[in-house]
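In this view, the complex is presented without one of its protein chains, the others remaining in place.
Labels for the chains are A, B and C, by order of writing; each one numbers its residues from 1.
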């Protein structure tokens, strides 16, 4: 059930389906998956060494550049129940100098169970005009691109 | 800010952005929109006269047919802040005898602010095999199709 | 099932239990109740005439005084299932010049089903030091106090 060891563990994250994620049909309620996607994106940045406060606003400081989601989607391949382990593989990709997306593949044991996508646009926090991606995000995108090129099949 | 009166008010629903829907960027956190989509779908069925227990499981009874979401997506056109009023227009559509989708258009005042999509598959609750849509859902889909053909531009 | 007419409808609010509020036990998942409490508090202020932006931060403006919750609780008396109608009665009360609490009583039809409590402290947004409640909140608290003294038994 545990995924194979991966030297790039900031691109392969784990979590467990919890009781509050389910609905009265007994399975994961659909929009929880998009919460998991965003939390995996945050955890990936954190493990790569990007501090949360460099990307996400706090009362102490608003980063100059915000990265709002302009599009998201999800596909559900199999029902997930309370206690199911999840391995989440991230594939971040720059679309243009001011935009990137992240694809998320969810596996539970040997099964592909779901996939997700979030697309993010860089805007200046002060006036919401488009701008280039922050340097920290660019480093993360470049490292992800290299890691995925060499990962074992 | 109030939408024009609509004789098919089970296809045009209203709500308000609440504080807990926002994040530290000060605007609606993206996946809340998909929660609103599903709640609008439920409210639409309810206003059309379909009882929740006919479609959604309760401890007392599991409907013979479940309608899990197999795909969803959302597009975000403008930031939404606490207190913003929302008018949600639903466009349900049958894709085949065992599958339908609902498109959701979100307006706040005169602005188009977001859109959403949920795609639902009919399966037998007992064994999760595909099956035809329940009669109540078919009536709702047919009425929606007629209503939208005659609504004023 | 509908509550008796009430001239102070900013103290008596309605909503419906939705599918996403339930868990795999088939009933409302406990912490959703506290979300409903906060949304009822916001709706009550709105109906009383207090604009959301006067009390809750938006990207455009941070109110001088914030009202963070320092304590909350809930009691669950009966299970709630998808589709259950709820009538929520609010009883706001000032505790001292810089602190108030709101008690929430949830009924579904003729049944008392749950109660909730949120306690709020006034602090200056700039430095988080204690301060008096904002004037708008004081007006709302005073009006609630009067309304509840004269409401029919």
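Operating definition for what follows: contacts are C-beta pairs under 8 Å (C-beta built on N, C-alpha and C of every residue); 3 or more make two chains touch, one makes a residue touch a chain.
These numbers come from a predicted model, not from an experiment.
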> Among C:9, C:73 or C:145, which one is in touch with the chain left out?
Replying inline: C:73
> Where does subunit B touch the missing chain, residue by residue?
Replying inline: 19-20, 22-27, 29, 31, 81-82
> Since one chain has been left out of the picture, which residues of subunit C touch it in the full complex?
Replying inline: 24-27, 30-31, 34-35, 38, 56-59, 66, 68-76, 79, 118, 128
> Of the residues in subunit A, which ones touch the absent chain?
Replying inline: 16, 18-20, 25-27, 35, 38-39, 42-43, 46, 51-53, 56-60, 79, 81-83
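Just so we're on the same page, only the chains that are shown with their structure count from here on.
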> Shared interface numbers for subunit A and subunit C above half of all numbers used, same, or below, different?
Replying inline: same
> By C-alpha centroids, what is the most central chain here?
Replying inline: B
>> Counting only Cα atoms for the centres, state how far subunit A is from subunit B in Å.
In response: 26
> Using CA atom averages as chain centres, what separation in Å is found between subunit A and subunit C?
Replying inline: 34
>> Residues of subunit A that contact two or more other chains, please.
In response: 24-27, 31
